[in-house]
Each structure stands twice: as C-alpha cells, then as structure tokens.
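The structure appears right after this line, and notes come after that.
The complex is shown incomplete by one protein chain, all other protein chains being positioned as in the whole.
To keep things simple, chains are lettered A, B and C as they appear, and every chain counts its residues starting from 1.
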Amino acid sequence: MGMHEQIAGLNQPQNGEPARTPQVVTMIEAINLALHRAMAADPNVVVLGEDVATNGGVFRATLGLKQRFGHKRVLDTPLAETLIAGISVGMAAQQLRPVAEIQFMGFIYATLEHMISHAARLRNRTRGRLSCPMVLRAPYGGGIHAPEHHSESTEALFCHIPGLRVVVPSSPTRAYGLLLSAIEDPDPVVFLEPKRVYRMVRQEIYDDGVGLPLDTCYTLRQGEHLTLISWGAMVHETLAAAEQLQHQGISAEVIDVATLSPLDMETLVASVQKTGRALVIQEAAGHCGVAAEISARLQEQAFSSLRAPVARLTGFDIPMPYLRRENLYMHQAGDIVQAAVNLLEAP
Amino acid sequence: MGMHEQIAGLNQPQNGEPARTPQVVTMIEAINLALHRAMAADPNVVVLGEDVATNGGVFRATLGLKQRFGHKRVLDTPLAETLIAGISVGMAAQQLRPVAEIQFMGFIYATLEHMISHAARLRNRTRGRLSCPMVLRAPYGGGIHAPEHHSESTEALFCHIPGLRVVVPSSPTRAYGLLLSAIEDPDPVVFLEPKRVYRMVRQEIYDDGVGLPLDTCYTLRQGEHLTLISWGAMVHETLAAAEQLQHQGISAEVIDVATLSPLDMETLVASVQKTGRALVIQEAAGHCGVAAEISARLQEQAFSSLRAPVARLTGFDIPMPYLRRENLYMHQAGDIVQAAVNLLEAP
Amino acid sequence: MQYTTTPRQQQQFITPEGELTGSLPEAMTGDWLQQAYTTMVLVRTFDQRVVALQRTGQMGTYASCLGQEAIGTGIGLALQPDDVFLPYYRDQATQYLRGVSFTRQMQYWGGDEWGNHFPDQAAQDFPNCVPIATQVTHAAGVASAMKIRGEKRCALVTCGEGATSRGDFYEAMNLAGVWQLPMIMVVNNNQWAISVPRQIQTGAATIAQKAEAAGIEGFQVDGNDVCAVYDVVRYAVAKAHCGKGPTLIEAVSYRLGDHTTADDATRYRQHEEVNAAWQREPIKRLQTYLHQQGLWSEAKEQSLQQQCKQEVEAAVEAYLALPEQPLADLFDYLFEERPRQLDHQYERAQAKLTALGGE
Partner (left out) sequence: MQYTTTPRQQQQFITPEGELTGSLPEAMTGDWLQQAYTTMVLVRTFDQRVVALQRTGQMGTYASCLGQEAIGTGIGLALQPDDVFLPYYRDQATQYLRGVSFTRQMQYWGGDEWGNHFPDQAAQDFPNCVPIATQVTHAAGVASAMKIRGEKRCALVTCGEGATSRGDFYEAMNLAGVWQLPMIMVVNNNQWAISVPRQIQTGAATIAQKAEAAGIEGFQVDGNDVCAVYDVVRYAVAKAHCGKGPTLIEAVSYRLGDHTTADDATRYRQHEEVNAAWQREPIKRLQTYLHQQGLWSEAKEQSLQQQCKQEVEAAVEAYLALPEQPLADLFDYLFEERPRQLDHQYERAQAKLTALGGE
C-alpha cells in the first residue's frame, strides 16, 4: 500500500480528457486507472464484488471508485460468488456493463454455472436479442506465498467454453489497454490478472482511454532460433530466460498470448514457421491446459516447419503446494532456459 | 422403459454369488447391474441424487436400488447440485462410498467448486488422513434431441483438475466393469455416461462383480494405416467409420480412451508408432478439449513416427445447437471417414 | 385486501367450489374475470395441443403447464409492460400475455433458438430458464439495474418449489433483502419436483417463510385462484415500483400432468392424489363462479372452446411451416461479431450440411 494509493485515479484528469503525460505505474495501478477511465467514460459501467467499494479491493484494484462514482455504481456484494456472476448476467442483459471482481481465482468455481450456461450463451440463445457485456475479473496464479486456494491458475476451464473471451494481461500497459477493451467489448470477458505481477514491474503508460486489441498475441521480443510462448506471470520468467539464452548465443522470440480464447494462431504459426521450434510455458497444471491446445494447433498448422516436436513446460499435475514448497511448483527462468536448451538439442 | 425394467437387479443372484450365465444388456442396464452389485458387495456404498430413489433415476440407472437396499442407502436429495457434491465429500470422508448422480452433465457446474477444491484435494491436503472415495456420475453428451443444457460434453473441465479420475464408458461391458472399479477406487472418480449409448447397443455381460482397470485405453480394433482415437458416443461412429474405411482398403486401429485422466499414453503412443498417423475424434467443442492434450502428447512422444500431423475432429466452438440443428453439430461416421481420408492424403 | 407478513397464511378469494371467501377487489370486474378465464382456457388448449404434437414427433420435450394456468395468468395480468419477466418453463400463460405468441413458444420448444427472439413488447424478458433457480439471480441483477438507474420498474421471476433448495434462490433473495431490490419471486409450489415430493424438498412448513432468512416479506396464496395470484402480485408490483423492496410469493398449486413429456408420473405418485388435486384446479372454479354470477353460459363456453381451438390450430400451422434457420445463425450470435477463428469451422459446417443434403 504505497505509491499506488496516491496515484489511484488522481493523476487522471477529472474532466475526462485523456492524459497527455505518461505515468509510471505498476500493473495494479494500471488496472485501477483503466477502471476509473471506463467508469468516467460510460455511465453504464458498474463495479461489484466482495470488498471492492469501501475497501477498494483486497489488492486495491478498485481504489477510489466508490468515492468518485458513488455507491450506486460501486457495489459491495454479500459474500456469494454465484450471486456475483448471476447478477452480472442480469445487469448486463439490462445494458449495464458490470465489471465483477472475484477476490481470488480459487473462489471462481461457484461462478462457472452462470458463466458457462448463461453469460456465454445469452446472445446466442436469444439470437441477439439479449447480450451479456460483462467482465469477470480475478487475481490469479501463484508466486506470492498465499494460503491454499489463493494461487490457482485454472484459465483452461474458461477457455474451453465457447462464447467466453479469456484475457490475461502480463504488464501494466497491456493490463490497462486490455481491460479497457474488455469492458468495451459487447460480450463476456474473463479477465485474469496474474497477481504476482501486480507490483512486480512499473511501466510508463498514457492514461488516454485507448484499448488494446483482444484478438491478437503480442510479440515482445524477436528471435531466430526458437519461439517461447507464454502468458501471465510466466511472461516475465520467459523474458528473463530469453535474456539468459542470448548470453549463450541463442536468440529466442517471445510471445505473450494475452487473449487465450479465441486464440490468435496466425502470430504463433508465423513465428514458428520462422524459428522451427516452439516451447509453450504455462504455470497451470499440464493435463488439458491451454498449452496443449497451442501445441496441438502448432503441429497441425506448422508441421512441415517444425524441426522438433512442440515442447511444453507446464505445472505439475498436482494442486499448488502450500507456501513452503510453492517455489518448486512455479517455473523460474532457469527452468525455461533448460527446457529451451533441451528443445534445441532435440533431433 | 421396456426390457430393462424387468431386468434391473433381478437377474442378479440375490445371495451375492457372481452370475455364471451372461446377460444381454444395454449400457444403462449394465450400469444398473453394477450399482446393484456394488451395493450388495459393500454396505458403505450409498447412492444419492435427484430422483434416484423412488423414481430410479430419469434414465433408470438406479432402478430397484431403493426397494432392495432401503431409503437409508438410496437417497433422493433436494434439488441442489452443490449440495450433492458437498455432502458426498462429507460422506466419503466418513468412509462411506457415495455414488452421486447429477441428472445431466449440463447441471454439473454447480458441483465444480466441491470437486475441484475439496474432492480432488482432501487426501493431499491432509496427507492421507482423510480421503474421498466418491463417484460423481452424470449422463453426458448429445444425440438424443434433448432440450438445451441436456447435451453437454465438458469432460475437459474435470480432466484439467489434478486429483480427479475421469472415466467415460462407451459400451455395456465397459460401463459395467469401469463403474465397479470407479466405486471401488479409493479416490474420487467422475464417471460420465454417454447417454446416446444408453440404449443403443446390447452386449453379453457376466454380472460377476469384476471391474475393469481405470488406467488403460481399450483397443477395439487393430489396424495398420492410421489410429482412430475417441471416447464416449463417438466410439460408435468411429467403429462404423473404421468399417467403412475397410471397404476402401484402409485399415484403421480404433482405441477407446475410456479413462481420460490420468491418461494411458503408452497404448496410444504404441499404436501411433505403428500406424504413423492419428486422428482424435471428440464430440466436445475443440478449443482446449481433451483431444488437444492427446494430440500434443502424441507429437511430443511419437514425433519421429508421425507421417502427418496428428489430426483432430472436434465439435465446433459453439454451444450445442437446439435440437433441430443438433445433427449438424454431432459427428457422424461419414465425417470421420472424410477426416481419415484427408489425413491419409496429407503429405 | 391487506397482506400480513405472516407467511403461513394462505390467501384465497374463490374456493375450489367456486364460492367467494369475501368480497373481490374492485379491479376484478366481470370483464376482468372473463379475460382471466379466457386466457386460462386458451392456454390449456394450447398446452394440450403441444403435448399431442410431441407425441407425434413434431415437438421436442415439453413441460406442460396443466394446472398452473392461474399462476401464469395472474402474473401476466398484474405485471406491467415495462417490467421484466424471468420465467422458468411453465409460464406459457404469462409469456402469451406478454406478447410471446404461441407460434414462437412452439418454435422454442421445437428446438429453434429463434423461439427466444421475443417481439418488442417483451424485448427485455428472459427466455425460459432450464438450469433450475439460476434465473433468480438474474432477476436480482435485472432489479439491481433498475434500482441503480432509479427506474419505476420491477423484475418478476418464477420458479418451482424444487428450485427453492438451490443456493441461487437463497443468494438472490438475500441480496434482494439487503439492497431492497424491486424484485418479486413467485414460487410455483406444485408439490412435485419431478418425482420428489414437497416434503422431501424442505423441512420448512411453508415456502413463504423462507423470506424470513432474508428479512423480506413472504406470502402464501392459493395458486389455483387466479384472483388471489393477481392480487398479491399486483400488491408486490406496486410495492416494488414505489421502492418498498422485494416480495416472496408462494403460490400453492399442483402439477396435474407429467413433469415433461419425457416423464411418466404414474411411476411415483398415486392416482388418488392427482384426482383430489383435480378438484382444486384453477379453471373449473372460476367457471362455476362466473356461472353463478350470471357472467357465463354454455353457449359462451362452447364458442370460447371453438375460438381457442382455432387460435391454437392457426399457431400450430404457422409453427409447422417455419423455415429451418440458416446455418450461419449457429455461428453468428456467439459474439457480436464472428471471430475469424470461427470462419473455418463455419465452412466445415457448411460442407457438412451440403453433404447431408441441406441448403
């Protein structure tokens, strides 16, 4: 609770004019700025969840919103995740744009029935008569030594559901731009925020209300020898790994997938056609994770370019260990370097 | 409601002796026999769910159980899926072996929090002190022209969760044997029954109380030119496709995966090493489905044997259409033949 | 009529024998009564026709509203056009009164998503909800939107007594209590949830008393008495419109038919019970009362039956003549814009349709 509290929503011009000067912010601050911006721009945007109003969210993502936009648009709900998702569907059908927070992804499962059976289908079911422009935000992933259920990364569950967009930012700029686009999107978006990155890095951003496209991957580093594909907190380990690989004379392309569903395969395929090798790095358990889909599609669409099988570095198929052993579960840059070297040594 | 009603639990020797004569039964009858057998063999087995007691289940899977084993062991619950999963966890922790029915897979999402956060973890969380020997059964998949939400095949959601076994029978014999093993298993099993197969085929089975292994795929047909991999209702279309391919001089190996998690890759890899080509057929939507995992692993583990990329024939990434257009969503044998031919024509 | 917050009291105006229990509120004029009666007869005619269609393979699985007509009609007459209705699946009468034609209702039950594309009058109403009780939280969301915007509207949601066992029901009711939402929950307590009888559903003596858990008002009314249903819903609507918060209404009825066309209720309940319930059904009692009041005659009845048949047959013909929806519709309504990722899948579907001999 340092810097960001002073910043929250304050550097933003109150008249709604886009900022012309950049700010240096963390990812959680960027999210907060995007929420302020979206609420200022569109009176239909409402924010709801547990502890989001008075408290400003347990991670302070919603700081200052209640003070600025009032208790009618920033709502502390009772402690009930099914309800949070369900009322968001109802609000969205009434043309509000609810941005609901689930306090941790480990408590998101109670929302699944509504997300799967309703949010994802309302437009399709009514052939466009009703729609569901909602955002379900949740801090996700491990790496902050939190208690059980506070480190989940089960994004694959949402990715399997047709009708949901699943977006994972990995930096302040992408968090800002992608969240704005998610809120503006006319359909439901699940927005998963790698909490380990919340205060990990700072970036210069312009609070100009400009969103980033939700239908593309982001190439963060160009390379020749192999393509490293990841999202969320793993992006930072991957960038660090690419740096280390550079020292060994290995040039790695790094792609942040960012939107996991629908998936921008064009960018991924083009990269792998260039490099001939791909390593997909995923924090979550491996079995039936998103990395499997990416791997399957890469070999479907770039088979002839592949000089080695597409490799995956995924979490173990076990629950996230309690905090003493958390480091063993999470990948560090060294693990990625190792996997990359193995991949390059493959026939 | 024909034949099976007379058979239910009646041909089974009441003294618990294994049957020495085979019976010709449908899959739903086989499931019913397995439930009778398991309840007779172990007083800790209890059956619960909506309409399972007096009514014998909407598909009659639990027919005759209440009459035979009494209302204390065969329980109609209130209409609450979260509850059904939650009390199963509590019962299992007390060394009962609850076999809970969710009426349709489309209503299973409310169980996910308990299945993911508790059933899958109780043993691990307590380092073996408590365990969760429960079975969550549900009719699943499309093809019977049912209303919305009655045709779901979202098995991938469960497969992604470490600590859950996911089993899908595709024939009367496998339904009987796999369900017995699922109930005997000391850990939670999600048992998904392709309802389209319930009354589709009949097979001779011995009601001998002998389970089938949960850690293996089942090779249903030997072949040389390619491997067809599927599970659930798709197995029957796949077998029909293999037959048609035979007429074209194409010899297809057919494998029923049966246990989707943990996955028996040995059988799959060995087959693909032999045939050099694999087509994975999945009823569910493609994105992040189980076929992706199988495809990813096959190319990881059998890359050098692959003469073409592993192919997938999956459902479209849309919700199952209402019944008038259901056929367009479901794969028929012809679609599989076509995909197989395409695969064989691939470079 | 005054409503108390005593949830155990069952409100009734017209007894099963067609007698008044007191005086009828002014609003329930002879015309009104005849409209209510006409609607119920029409809906029953429709309902039985759809069951018949299903038996001959021209309809999907269908949930009959036999015996539930007073609830649907009472709600439909009390609700205002601006309000939002969130039905479960036995609300044919309310849907009809809100402008969702029989043809469109059949289109839905017949397995075509366009059946949920309601006309302008009902543009904001929700389609039938299949996952039990989930619609109750949606209603809380709809009501929240109204409250946030300061609108004089309300959300009315229906469900069965079985639905009251689900967390959704309770979570939404609890929220309605805290936020004082303009929301009305009407529980059609028809005694059965498929094969599970009311007493296995909950240990509470009434469904109405569940309101206590949320600190809101709860009523029990005779769900076979269209006057009682109308009156309490009208009260709850007026209350919601003037910002006085939510209401839970238990309408006591009986599911006279099978659960759906896929069910056979003789497997789990006694003829005697069903027969007894027929003595309390909603249409006969109102007919008797209308006769007694001189508002009805054999001739009127015959001509009504004739008219209902005609209207229903016309709707059935229109239903049977509906064209197959274009294939593209399966792909084009998932998102506002079809993502390019679906293009290839759409082409594959198109090829398949052609192979199957379709358009």
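Please note the rule applied: a residue touches a chain if its C-beta (ideal position, glycine included) is under 8 Å from a C-beta of that chain, and two chains touch if they have at least 3 such contacts.
Predicted model, so just to flag it, every value in this text is computed and none were measured.
Undergrad: Give me the visible chains that the unshown chain touches, in label order.
TA: A, B, C
Undergrad: Pick from C:Ile132, C:Ala155, C:Ala214 or C:Leu334: which residue touches the chain that isn't shown?
TA: Only one listed residue reaches the unshown chain, and that is C:Ala214.
Undergrad: Looking at C:Gly22, C:Gly203 or C:Gly294, which makes contact with the chain not pictured?
TA: Only one listed residue reaches the unshown chain, and that is C:Gly203.
Undergrad: Which of these, B:Arg73, B:Arg196 or B:His331, touches the one chain of the complex that we don't see?
TA: B:Arg73
Undergrad: Out of B:Arg37, B:Lys66, B:Arg123 or B:His150, which touches the unshown chain?
TA: B:Arg123
Undergrad: Can you list where chain A touches the absent chain?
TA: Contact residues on chain A toward the absent chain are 1, 50-51, 54-56, 58, 76, 78-83, 106-107, 110, 145-150, 316-319, 321-329, 334-335.
Undergrad: In terms of residues, what is the contact footprint of the unshown chain on chain B?
TA: 46, 72-73, 75, 77-78, 80, 82-83, 85-96, 98, 113-114, 117-118, 123-131, 162-163, 165, 186-187, 215, 262-263, 265
Undergrad: Take the complete complex as the reference. Which residues in chain C touch the chain that isn't displayed?
TA: Per the touch rule, chain C residues meeting the hidden chain are 165-168, 170-171, 174, 176-178, 180, 199-205, 209-210, 212-216.
We adopt the following convention: only the chains that are shown with their structure count from here on.
Undergrad: What whole-Å value do you get for the distance between chain A and chain B if each is reduced to the mean of its CA atoms?
TA: 33
Undergrad: Using mean CA coordinates as chain centres, what's the chain A-chain C distance in Å?
TA: So the centroids are 41 Å from each other.
Undergrad: Find every residue in chain B that makes contact with two or more other chains and list them.
TA: Touching at least two other chains: 82, 106, 110, 148-149, 316-319.
Undergrad: Could you check chain C for residues that touch two or more other chains and list them?
TA: As it turns out, chain C has residues touching two or more other chains at 113, 131, 167, 334, 341-342.
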